[in-house]
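The other protein chains are all here in position, but one chain of the complex has been omitted.
The first chain written gets the first letter, and so on, giving A, B and C; residue counts start at 1 in each chain.
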Amino acid sequence: MHLLICGGTGCKASSSDAIAEKLKLELAANTLQDEVQVILTGCFGFCEKGPIVKVLPDNTFYIQVTPEDAAEIVKEHVVKGRKVERLLYVDPTKKTTIEDSKHMGFYRKQMRIALRNCGFINPENIDEYIAREGYQALGKVLTEYNPQQTIDIIKKSGLRGRGGGGFPTGLKWEIASKNPADQKYVVCNADEGDPGAFMDRSILEGDPHSVLEAMAICGYCIGASKGLIYIRAEYPLAIKRLKVAIDQAREYGLLGNNIFGTEFSFDIELRYGAGAFVCGEETALIHSMEGLRGESSNKPPYPAQSGYLGKPTNVNNVETFANVPPIILKGADWYFSIGTEKSKGTKVFALAGKINNVGLIEVPMGITLREVIFEIGGGIKNGKRFKAVQTGGPSGGCLTEKHLDTPIDFDNLVAAGSMMGSGGMIVMDEDDCMVSVAKFYLDFTVEESCGKCSPCRIGNKRLYELLDRITKGEGTMEDLERLRNLSQVIKDTSLCGLGQTSPNPVLSTLDNFYDEYVAHVVDKKCPSGQCKSLMKYIIDPEACVGCTACARNCPVNAISGERKKPHEINQSICIKCGACMDKCKFDAISIK
Amino acid sequence: MTKVKSLADLKKMKETLQAKIDLREKGEAAENLVQIKVAMATCGIASGAKNVMDFLLEELEKRGINAVVTQTGCMGYCYAEPTIEVKLPNADPVVFGYVDTKKADEIIEKYIKNGELVDGIIPVNYESIDNK
Amino acid sequence: METVKLTIDNKQVEVPKGTTIYKAARKLGIDIPVLCYMELHDLGVENKPAGCRICVVEVEGRRNLAPSCATECAEGMVVKTHTTRVINARRTVMELILSDHPKDCLTCPKSGRCDLQDMAVKLGIREIPGQEYAEMSTYKKDFSPSIIRDVDKCIMCRRCETMCNEVQTVGALSAVNRGFMAVVAPAFEQDLEKSPCTYCGQCVAVCPTGALTEVDHTTKAIRAIADPTKTVLVQTAPAVRAALGEEFGMKPGTLVTGKMVAALRQIGFDYVFDTDFAADLTIMEEGTELLDRLTRFLSGDKNVKLPILTSCCPGWVNFFEHNFTDMLEVPSSAKSPQQMFGAIAKSYFAEKLGKKREDLVVVSVMPCLAKKYECQRDEFKVDGNPDVDFSISTRELAHLIKEFNINFEELPDEDFDRPLGESTGAAVIFGATGGVIEAAVRTAYEVYTGKPLPKIDFTELRGMEGIRSATIDFNGLPMNIGIAHGLGNARKLLEDVRSGKANYHAIEVMACPGGCIGGGGQPLHHGNSAIIKARMEAIYREDAGKPIRKSHENPYIVKLYEEFLGKPMSEKAHHLLHTHYFSKKKDIYIK
Partner (left out) sequence: MSHIKLELKPEQVAKIKEICKSFNNDPGELINVLHKTQETFGYLPAEVQEVVAVELNISVAKVYGVVTFYSFFTMIPKGKHPISICTGTACYVRGAEKVLDEFKRILNVKVGETTPDGKFSLNCLRCVGACGLAPVVLIGEKVYGRVSPDGVKNIIKEYEE
């Protein structure tokens, strides 16, 4: 028998260590220490009801356990085999206790559709993919449906593009299918450029065939015989696995001529990105594939009308494609039943930042940010206070406490001033200065703007300069007004999605953290203590014993004072490196 | 390998492959085998999954344990990389996080040999579409 | 034709499907301001990167503002061009553009003719908020023999890039870098001189700001005039007289030959001559060379190269020296009229004056920027002294006239000086595409057949079509003639010749669309082909009005051969009036 105790940070904070100790003692008292092991585990993702103790092999799930409960668990459950009723979870809707964690619907917040094979199969072996019904969706559409019927299934499923925009996938296919041409193309956008997002990489590395299969299905639907995957050169492993997968699929006849003995032929090639975020935008991506500068161009014409080499082209992102085979196999109704009214299915998020369980998760649309961050994500690192979560990367915005219970879907995120984006979710805590965060994103946009249109090329630079002034304490209240006006104009006038969304981090922080901006501008203070120019290191004369450690370690000799007498920092010389504070053994130095 | 010529071919293939994968190459019933998957995506490899995989291959062989070690993609627990999944005969798979060679050694000695769990288990917290 | 109906500023309009909002609005008399947009209708070129975002308008139901230059009208569309939102956006965007643009308008060579300046005035820009801490993108200034690139002033409209690549296929310029530092530049951001630039000047002609301007030669010309030890001659190219008036508010197509001559005299040139004289001379040499090659070819000489290509356009010469290095033997070896003029002026005319060539200064007035480079080529110097000292553009001449307080419109018509000011109608038409070859045909026909031309006007050689061809009956010998203007067309034609697909005896190429009348040194026509056509008509009008219309009948040319050169392609003529070409291809394969 095993007693599993959640050792996730959340539960640890509520004394799971002590519970473990107590359990061990109680077991020893009953001389059961050899038969029953106490194991600390990773986070159960149910931190709200922690600490959690799970008993194996019967899967009993105890919640909100205290050290005092240890004796009872051992005595009743371990020795006598009787469950401790009062610690069992009560289903809030049914008001019945649930004993087996396998039956706890809420416990399994995640649902894996796009990631269905990631971590299950060997991505370099097509057999394992086939063993999990791989390529059956392709076989099914080729032999049982005509292209329009297939498109109708995708349309009916409610699948929307996972790359950021959320355009209905079925409709996109339909438009491309209706533009007649001698040659059309299916393009997979694997230029995952959002800093802090790695969903597509994981899918390509873990389940490349699902993307190949879906591209072939799309090719059948729109009448294309060629597929191209535009992938970041920074993803060597994903490239390698895609190459292996393409070779294997060709060998099996699942790519190439007359697939499944039908008239349909389809093959896939790789194209490499070369480090330009803007190439995630579909017109820029197409230019890049043509060997040109990855500048975006005005739409219309849309790629579905005139795309790669001027031919009708359908561009979808990796995750969108990965959803297609299960939809075909399990039916549109099944997919439609998952998610919210207007956003169907699941979404993969890359959880990162100041969160305990950094990782890749896939959740049904409609889950709340709170569930994602505090349950699946295990809460904020080091027990700090949650401040904001940034979704949608440089195009998105920062959401706060007040948005925690908003169900996540395309439209709600936009309404809240952010966007789904490709699925990066960066969690920030009380130590993060929101002005600096906005500046960080603008720095990114300035560097990644293609430079073609003036609002994005110059406007973002000006936004960055304004934010920089504010973080240096040089900003004025007028600057805040300018920030807002400029942001709106950039959004309103920029040529492509990059510029149309790049001010979002500014606008959302202005909306949600206006006070923090004002603190920088009026009080010349950074409430999170992040903005160096606004910091002051001060020596408390009461606490300073005059050991001279600070003065000796100051790289710019800004500290003076006699031995055994309180020292002082010359603020005009200080470069705010913090070395003095690190060296002070008497906690005499603080930041003001 | 013969080419897939029809959907029926593919379905047949799926059945045999599934059986074959269960059997693995050693031709033994799956129930008798220890199956280990190592998450080998970029983050896993960056945190040392390759070493762990090599270690497992070598040590299991040395210690005479009949096991199959394969690579797989990202399991999603990036915070706990490297992660491995161990499936003992007749047991549910268990995922271990923060696996270095030392931990791998512990897993072999305690869990694989004796069925004793060790610290660092990551509870599976998602629903897979197969159950639906 | 399928049409769509839409509403712009509450006015209904029906336009053909595919029409942009910008054009539909113009139809209603609503002038939406555009900056980067440029349409060169007759060249089939439209520059609409939709990059400047000045022309944005509000389209009902659309989330963001739409660039009117690139957004097509749709049925039932409701467009508003001057809402508060639009005005605010337009101004803010303009402020942004100006925040990264130098403010030295007072001393900028484009001042007064600058689209950006005009736009700032139109939009009422009074200040640039935050200018004091706004970083500007700065680059190295580039001085080539013909063109100055002051890229700090580039606003990324991409017009020059379109001209250089799509129209001219020169490929000297491209957008480079990314984001804030994105700019149009030659490879490696090196100087134009190290690029395949032909100095055709079409980039300068379309640049809306002071980023691309011509090298100033007027100051040097004025200094020479002021120098009492120098005798200063000026020659004016045929195309100048058909366009100069525009700089003084005259209608395009107004011929100002007489006023121009008067103005040049007032400025103080000692002799006002005509490049047309040298054009007639060019025909004598080039025409003779053509006939020579033709006769040898017909008699079965395998070494002879046909077709013969005209070589009076320096942009074109630069172009083939870069791109057709395997065909350097094909163009006529005759120098351009500018250089023939210089060579004769500093030999024949200097002798007549009894002066040393060093004491003579030859200034040319050209519709062209490549002429500035041409006159600096080493082959056209004798002991370091150039045949033509300075070359000023039509625009620069206009400047000079204004600077010299001359009331141009009121000037009386005056005549060129002699002997180098006398010319025929054949020389005048050098200014328009097809003109050189027509002039050559007029002479070659009569020399070859020994019979007078039945008709002088070869209308089949005229027009604006990019590539044209015609066959002229030379008394039983069908002469195949090809014409190309614009370097992109020249490339196509030459590639056909190289591959053997095209079979011509003679080809005329002009680097600039329309020929010299559309040159890079002319008053800016902003791609308005009506202006080019008006200039072209003026040229043919001048030709028709000339008493002599065939080069070989120019009495002063006849006299020049009698007194000085002997006969066409004589040794002396060869020495003074012919040149050879160099490969400018970069060779980087050697270690």
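The rule we apply is simple: a contact is a pair of C-beta atoms (placed from the backbone, for glycine too) under 8 Å apart; a residue touches a chain by one contact, two chains touch by 3 or more.
A quick note: this is a predicted structure, and the numbers were derived from the prediction, not measured.
Q: What are the shown chains that the left-out chain touches?
A: In the entire complex, chains touched by the missing one are A, B, C.
Q: Which of these, A:54, A:293 or A:567, touches the one chain of the complex that we don't see?
A: Residue touching the chain left out of view: A:293.
Q: Touching the hidden chain in the complete assembly: which of A:426, A:442 or A:544 does that?
A: A:426
Q: Just to verify: which one of C:149, C:178 or C:293 makes contact with the chain not shown?
A: That would be C:178, which touches the missing chain.
Q: Of the residues A:253, A:359, A:378 or A:497, I need the one that contacts the missing chain.
A: Selected residue, touching the omitted chain: A:359.
Q: By the contact definition given up top, give the residues of chain A that touch the hidden chain.
A: Those residues of chain A that touch the unshown chain are 192-198, 201-202, 233-235, 271-277, 288-295, 309, 350, 352-354, 358-359, 390, 393, 424, 426, 428, 432, 437, 440-441, 444, 447, 450.
Q: Quickly run down the residues of chain C that touch the omitted chain.
A: 165, 170-178, 185-190, 195-196, 586, 588-591
Q: May I ask you to list the residues on chain B that touch the chain which is not drawn?
A: That gives, for chain B, the contact residues 42-43, 45-47, 78-81.
Here is the rule we go by: only the chains that are shown with their structure count from here on.
Q: Looking at which chains touch which, would you call it a line, ring, star, complete or other?
A: Graph shape here is a line: each chain touches the next, no loop.
Q: Find the geometric centre of each of chain B and chain C from their Cα atoms only, then give the gap between the two centres in Å, rounded to an integer.
A: 73
Q: How many angstrom lie between the CA centroids of chain A and chain C, rounded to a whole number?
A: Comparing mean C-alpha positions, chain C is 56 Å from chain A.
Q: Measuring from the mean C-alpha position of chain A to the mean C-alpha position of chain B, what distance in angstrom results?
A: 26
Q: Where in chain A do residues touch two or more other chains at once?
A: none
Q: Could you check chain B for residues that touch two or more other chains and list them?
A: Residue numbers touching two or more other chains: none in chain B.
Q: So in the complex, the part of chain A that touches chain C is made up of which residues?
A: Those residues of chain A that touch chain C are 276, 293, 295, 297-298, 300, 446-455, 457-459, 461-462, 465-466, 469, 479, 482, 485-486, 489, 491-495, 500.
Q: Show which residues of chain B lie in contact with chain A when the two form their complex.
A: 1, 3-7, 10-11, 13-14, 17-18, 20-21, 37, 39-43, 45, 70-80, 85, 97, 116-123, 125-130, 132
Q: Within their complex, state which residues of chain C touch chain A.
A: Listed in rising order, the residues of chain C that touch chain A are 48-53, 56, 64-65, 67, 70-72, 85, 88-89, 92-93, 96-97, 99-100, 129-130, 133-135, 155-156, 175, 177-182.
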